[in-house]
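Take a look at the following structure, please.
Removed: one protein chain of the complex. Kept in place: all other protein chains.
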Amino acid sequence: MSEDRTRLSPAARLTKWLVSGPPLAFLLLFFVAPSLIMVLASFRYPGEFGGLAPLIAADPGILHGFTLETYRFFFSDLIYTEIFAKSFLVALATTLICLVMAYPLALLIARSPKKSRDFMVLLVTLPFASNFLIRIYAWMILLGPQAALSLLVNGLLGVFGMAPVNLLFSPFAVLVAMVYVHLPFMVLPLYTNLEKHDPALLDAARDLGANAWQRFWRVTFPLSLPGIFSGSILVFIPVLGMFAIPDILGGTGDMLIGNLIKEQFLGTRDWPFGSTLSIMLTITVLACVWLAARLGGRRRRYA
Amino acid sequence: MRGLLLFLLLLAGNALAEDVLHLYNWNNYISEETVARFEAQCACRVVQDYYSDNEEMLAKLAAGATGYDIIVPTGNAMESLIRQKALRPLDKSRLPNLKNINPAYLNTAFDPGNQFSVPYAYTLTLIGYNVEKMHKLELPTDTWAVIFEPSYLEKVKGRITVLDSQRELMAAALKYLGYSANDTDEAHWKQARDLIIRAKPYWAAFNASSYIKELTVGNIWLVHGYSNDIFQANLDAQKADRKFSIASSIPKQGAVLSLDSMVLHKSGPRPDLALRFINYMLDGSNSAELTNLIGSGNPNLDALRYIKLEIAQNPAIFPDAQHQANLEMLRDLDRNQRRILSRMWTEIKLR
Partner (left out) sequence: MPDSIFNSKRKQPVGRALPDNSNRRVEPALRKTMCSDAGRRGVRLWAAALAAYAFLYLPLLIVIVYSFNDSRLNAEWVGFTWHWYDVLLHDKDMLAAAGNSLFIALVSSLIATILGTMAGIAMHRYKMKALTFMVMTPVAMPEILLGVSLLLFFIQILNLTLGMVSIILAHITFSIGFVAIVVRTSLSGMDESLFEAARDCGASPWETFRHITFPLILPSVVAGGLMAFTLSIDDFVITFFTAGVGVSTLPLRIYSMIKIAVTPEVNAVSTLLMLLTLTIIVLASRIAPNVLQWKT
């Protein structure tokens, strides 16, 4: 748009504020304000019975005011940094597995005749339409101790003389479900990118003597990097904050940062610490996005 | 237009005129027949909401849930509510059936003089086990060691679950180490934590709800659980014609007694109906229905004559004097202790 913002007529400016005003106001009130409250809450004392301690209290015996206590508590023990690292690794693993699984599918859809492409994309999107809890629950059934997969795996292990394993309530179950829930988020951006590739490039490569693998690795893959980055971000960030999957499918050690935050708010009732954890999660997410943008931007110059 | 307004007013008026009692109770902690009889008796409606954890209930109340007439918290949660001044004092003149309660359960440290609460039911947190399997493996069932000692755990690896509750599991560990379940010494907590971490690899899961099913089906042979849940598991196992039975026992080092009481929340709109309900539940026959249904302990002396014999004689549900001495009720923690416990729990889960 070439229209210069400073040269809007009064009528146009009025329109601008009429149109953008209501959503702006709503989001200021219900998104920006809560976020600021959360930042502030991380600097307060926990309430005696849960919640937050008051900011001002007449009785000096009651804890009140601001403090760095929660941040000190966060850094006082390595365990919390450990959980962040663990969540980071789980998110990374999920992203990589999603990438490996999504790429062939996206490639196939992109190379299919135009008429069937939309339908195939719809087929990918439809499971996404089902409730996310249902998708998790489905894996509870599939990985259950009496289900076919468990019996198969344990049967095989039995052949080799090894003890039976529990597929459910394990890190394996968590990972599988994470991949399952987020796979469409990787397929769609990849497909959007791959669809735009010019087949003439591949033909040129073949003419120059490249075999199938080289054509993929030296032509298709580099061109698809922007799509890979979009998809990765769309998978990585939600997984980082996920709590429902470890909560339902996880075993004893499968506690991610999302579970810890939930526990602070709905269990221990330690709202300041929960807010601190949330702030640290936000910072981590922003750092990852910034990093990805830098890497993605640099690569794009060579495309 | 006027007709519509009139209709709406009538509708609203109707809703207001109806007597509604709001009950916030544990899952599966009251018989539907009991509720139905009360509704018929008082010509009112009982609306129930459920929670499965004291912490969940406290968190929801802290998040501003209002409108509940009666809540059924456990002792330590009730202590927290009393300190927050969230409860209405009871008008004992409206509770003639209060005399039915066993004095041993009155006048607790949480509510001296029972100003706010009336005992409802109690459960014990103890060891539940598959009788046949434990016999075959020659494992003791009267000590917490069977849950914490690797020498015993080796035989039941992957077949044992513990409660997913910070307080309960720490209490069991503290009891085993010889301390009080209400001990708040951080050094003792650290010992308990290390004990738990050492035993964790042998445990199948931290499970607060579906362990009953696993016990019934025979996948799990040993649990750290609630007495009424284990009782239910045995009933289910008998009904499904399983070749084993499930029993529970109170470890000799002691266990946690959870006394649940009925209290009036100050935001409840109908304290009159609430008091009627409490008096109704204090009647022996009504109180006994819950025990007969789920095998919960009953602090009501009058109820004893209505309770099925096999339940009344079950030492895990109605403990004898010797075991009674070892039972403890959990007290509430202050915010710093909660925070430290939370960190220890995180370490337990993660390491």
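Order of writing sets the chain letters: A and B. Residues in each chain are counted from 1.
Methods note: contacts are C-beta pairs under 8 Å (C-beta built on N, C-alpha and C of every residue); 3 or more make two chains touch, one makes a residue touch a chain.
Computed from a prediction, not measured in an experiment: that's the story for all the values here.
Interface note: of A:Ala102, A:Leu175 or A:Ile228, the residue touching the hidden chain in the full complex is A:Ala102. Check A:Leu63, A:Ile79, A:Leu92 or A:Ala147 against the missing chain and you find that the one touching it is A:Ala147.
Residues of subunit A in contact with the chain left out of this view: 1, 5, 11-12, 15-16, 19-20, 22-24, 26-28, 30-35, 37-38, 41, 51-52, 101-102, 104-105, 107-109, 111, 113-114, 118, 121-127, 129-142, 144, 146-147, 180, 183-184, 187-189, 191-192, 196-201, 206, 212, 223, 237-238, 240-244, 248, 258, 261-262, 265-266, 271, 274-275, 278, 281-282, 285, 289, 303. On the side of subunit B, touch with the chain left out of the figure occurs at residues 24, 27, 49, 52, 60, 62-68, 209-210, 217.
The criterion applied here is as follows: only the chains that are shown with their structure count from here on.
Between subunit A and subunit B the centroid-to-centroid distance comes to 37 Å (mean Cα coordinates, whole Å).
Subunit A meets subunit B in the complex at residues 45-51, 73, 77, 79-80, 82-83, 86, 145, 163-164, 166, 169, 251-253, 255, 260, 263-270, 273. Within the complex, the subunit B residues that touch subunit A are 55-56, 58-59, 62, 80, 83-84, 158, 166, 200, 203-206, 219, 334-335, 338-339, 341-343, 346-347, 349-351.
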